[in-house]
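One protein chain omitted, others in place.
Up next, chain A:
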Amino acid sequence: MKETRLGEFEEVILLLVGILGEEAYAFKIAEEFESQTNRSVSIGAVHSTLNRLEDKGFLTSEMGKSSAERGGRRKRIYTITASGERALEASRDFKLSLWRQYPAFATGKLDFGLK
């Protein structure tokens, strides 16, 4: 049995793959990660995570088109699978249910615009 839980970094990467759609390949994802989180990351780290997520069955990939700035090399485009989406949903629902049980949130002292 493969580990199907999502780590924090994995979750973000998975979301980014969804956000980037057709442009979801390692370099772009790393760029997006850096600009969205202001945290620096190496392409290798992202690639490794993508690879792991693929192993877990949350992503599929195929080689895309080639482009000039890559010296004519093709890129590997990642797409979320159904189970990937389910894992994201499960993760979100789980966190929401936790939030709901959080007293400060329930009494409206904390407001995240999520009413």
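Criterion: contacts are C-beta pairs under 8 Å (C-beta built on N, C-alpha and C of every residue); 3 or more make two chains touch, one makes a residue touch a chain; residues count from 1.
The rule we apply is simple: contacts and distances are computed from a predicted model.
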From "Chemotaxis protein CheA", "3-oxoacyl-(Acyl-carrier-protein) synthase", "Glutathione import ATP-binding protein GsiA" or "ABC transporter permease", the hidden chain's UniProt protein name: "ABC transporter permease"
For chain A, residues in touch with the removed chain: 25-27, 30-31, 42-45, 47-48, 51-52, 63, 66, 69-71, 73-76
